[in-house]
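Missing here: one protein chain of the complex. Every other protein chain is in place.
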Amino acid sequence: MTSLFEYAPAPESRSIVDIRPSYGLFVDGEFVDGTGTPLKTVNPATEEVLSEVATGSEEDVDRAVRAARRAFVKTWGPMRPADRGKYLFRIARLLQERAREFAVLETLDNGKPIRESRDVDVPLAAAHFFYHAGWADKLEHAGLGPAPRPLGVAGQVIPWNFPLLMLAWKVAPALATGNTVVLKPAETTPLTALLFAEICQQADLPPGVVNIVTGAGETGRAVISHPDVDKVAFTGSTEVGRSIARAVAGTEKRLTLELGGKAANIVFDDAPIDQAVEGIVRGIFFNQGHVCCAGSRLLVQESVHDEVVASLQRRIGTLRVGDPMDKNTDLGAINSAEQLARIRELAAFGETEGATCWQPEGELPDRGFWFKPTVFTDVSPAHRIARDEVFGPVLSVMTFRTPDEAVAKANNTTYGLSAGIWSEKGSRILKVTDQLRAGVVWANTFNEFDPTSPFGGYKQSGYGREGGRQGLAAYLSSGDQK
Amino acid sequence: MSDRLAVRKTYKLYLGGAFPRSESGRTYEVHDTRGHFLANAAWASRKDGRDAVVAARSAFGKWSGATAYNRGQVLYRVAEVMEGRAAQFTEEVAAGEGLSTAKARAAVDAAIDRWVWYAGWTDKLAAVLGSTNPVAGPYFGFSVPEPTGVVAVLAPQRSSLLGLVSVLAPVLAAGNTAVVVTSKERPLPAITLGEVLATSDVPGGVVNLLTGDAAEIGPWLAEHADVDAIDLAGAPAPLAMELERSAAGTIKRVLRTPAEEPDWTADPGLSRLRPFLETKSVWHPIGV
Partner (left out) sequence: MTHVLDPNALADTSSGTGTLPDPFADVTRSNDAFRAFLHGLPGVDQVGAEARAKVLGTRSIKTTAKAWAIDTAISMVDLTTLEGSDTPGKVRALAAKARRPDPTDPSCPAVAAVCVYGDLAGVAQEALAGTGINVAAVATAFPSGRASREVKLADVRDAVANGADEIDMVIDRGAFLTGRYLDVFEEIVAVKEACGSAHLKVILETGELVTLDAVRRASWLAMLAGGDFIKTSTGKVSPAATLPVCLVMLEAVRDFRTATGRQVGVKPAGGIRTTKDAVKHLVLINETVGSDWLSPDWFRFGASSLLNDLLLQRQKLRTGHYSGPDHVSVD
């Protein structure tokens, strides 16, 4: 259907970023060559190769860990806490100053809409540094005893869905608590982490405090299994999380995991329907559904099922899918061919298992990795699309009749990262919120994040929290902890 | 000295609020530190472990849903009832651990006091570990600690009562339910504790005590998909590593243990509460 009001292309200019043809590893304050076979990173919206990025070998990782250890012992550890805080404030400001650059680069490398990288990823990343900066000289008030101590060197492995934001979630608390880090960005999205390395240089952060070692799974394994790493933090799939937990078993390494999810978004018949529909859309189509806390299971009270689905479909019809660099794009590219294949496979299961698939009209670009926003109705809790994490723009709709049934269905998953509830009745919201086994519950909203709000999972969605006072515990040892 | 012949106690499992024998029919001899026969204890099997997990899971909703005040009173009641049976505990601890009566009595007193200490924690945890979150937007945000779920506890091997209470009480105070594998060589105080729990308003299934071998039952519990966390206090180092590795398969929370059994008289702080608490963060818009 053509509209009277077609928006002309409004592309963000990419001239603000200067992508180098190749990047090394960031170790001990400078860029160095990696000894592994370099990786090519592509723009998933066009399949254009953006740059060649070094792969860190075991030996490179060892160098990075030694640099981090030196910095921990010689500079960062002994530094006045207030000064550590000031470095983090500097980083926060530098991120704000160069926000546009980060946003453009993130969108090019990741495929997410520029509107999201500009309005969500980058501002939140800066906010995380600003928030944690203030903690650096107040840790004795964090509830972890009178003199909590840093753990040492943190090995951190992050995913491709929010490359810069996940870096901030990991690096900011680690540094604020006096640890040094070796960070491994995701294989398909290394560029903003490498730009962040430049920020560290501009901030005059002492060498070795932050080390960034790019590469794929092997590099990540080297980071988490390095014997001189004291703390491992991982965000990614539950499958990899299991192998990491296995790898650190029997060591002294402390571990936090932020893994997959299959969140229920529960809509009661007294919900503010228009906002609920917005929340459903935001819950599953934000960042192409590449969100561990995505509201991928919609549970609608039977009495409003038809009207909610109709409203939802009408609303999805207005989503603008396409060029991530266009400021009006709502849904960008799938991050990689591999992820696209997985989404296609699971969506195909949905149809063979008997669910009804709906997608809006419209063309997808010829090049790049794309998947239309998709809604499955007539989904049974036994279907794979109701149980497996798709990590893509695919929503499964189920119904319930009573609050008890809603809670039972919502909790019927091995995951427990997040959940949503929509109702205008306060007491019901509080009751259901209490019964949901999930680490984040959004009531009458969805996919909101803030550095002051601890984030993390129940069950097989992982353990440990990121953000808030509670998040500091992952990087500190206190008198009452072994 | 009376010439009355004593009535001996049969030591069984404590499972789902009842005292069954092991489904396997097995028992093993328990001796004091000088090798004298004390009793035959039930030798729990993996199937007893499985049944215990079912009991603990079904008890979880009610126990975790009870008010913190109520849980605190129940745990305090445990201390009250233990106090009345202090002599019996003292005798069992003295025999099992080879302590003088005075030292055994001190351990019993410390164990009772530990219940009192944790009883007082139930309604403080939310204030101490929770928060309101000043998010940068029109939302009310708060975080609350919530129990993890079913916790498998491998109780310390040496300290048969104080050690046991030190690992069990925090699991309960946090609102979890427990499947405990007791000290293998020194299981008798655990079963007497079961009798105390059974008469202290602790609902059946909240605590399940299995006498037997951690090396035999532990692996099943570490792999069990319906166990949310495991405390490795009573697992020796090689076993502990194997169990931690198994627990990774279902992303269990694992409380590791130092190579040497710690001094259980030390102030535990929050160290045994935090590992079995989750944090739930809640958001709601603020509007008219």
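As written, the chains take the letters A and B, and residue 1 is the first residue of each chain.
Going forward, a residue touches a chain if its C-beta (ideal position, glycine included) is under 8 Å from a C-beta of that chain, and two chains touch if they have at least 3 such contacts.
All values reported here derive from a predicted model rather than from experimental measurement.
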From A:310, A:348 or A:364, residue that would touch the chain that is not displayed: A:310
Chain not shown: contacting residue from A:444, A:460 or A:477: A:444
Contact with the hidden chain (one of B:219, B:249 or B:285): B:285
Selected residue (touches chain absent from view) among A:47, A:270 or A:345: A:270
Hidden partner interface residues of subunit A, rising order: 3-10, 115, 119, 269-275, 278-279, 304, 306-307, 310-311, 318, 327-328, 424, 444-445
Absent-chain interface as seen on subunit B, which is shown: 138-139, 285-288
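Quick note on the criterion: only the chains that are shown with their structure count from here on.
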Centroid distance [mean C-alpha coordinates] between subunit B and subunit A, Å: 36
Footprint of subunit B on subunit A - complex, ascending: 127, 143, 145, 238, 241-246, 249-250, 257, 259, 414, 429, 433, 436, 438-445, 448, 450, 452-456, 458-463, 465, 468-470, 473, 478-482
Subunit A-facing residues of subunit B, complex: 128-129, 131, 133-137, 139, 141, 143, 148, 225, 228, 237, 240-241, 244-245, 247-251, 253-254, 256, 258, 267-271, 274, 278-285
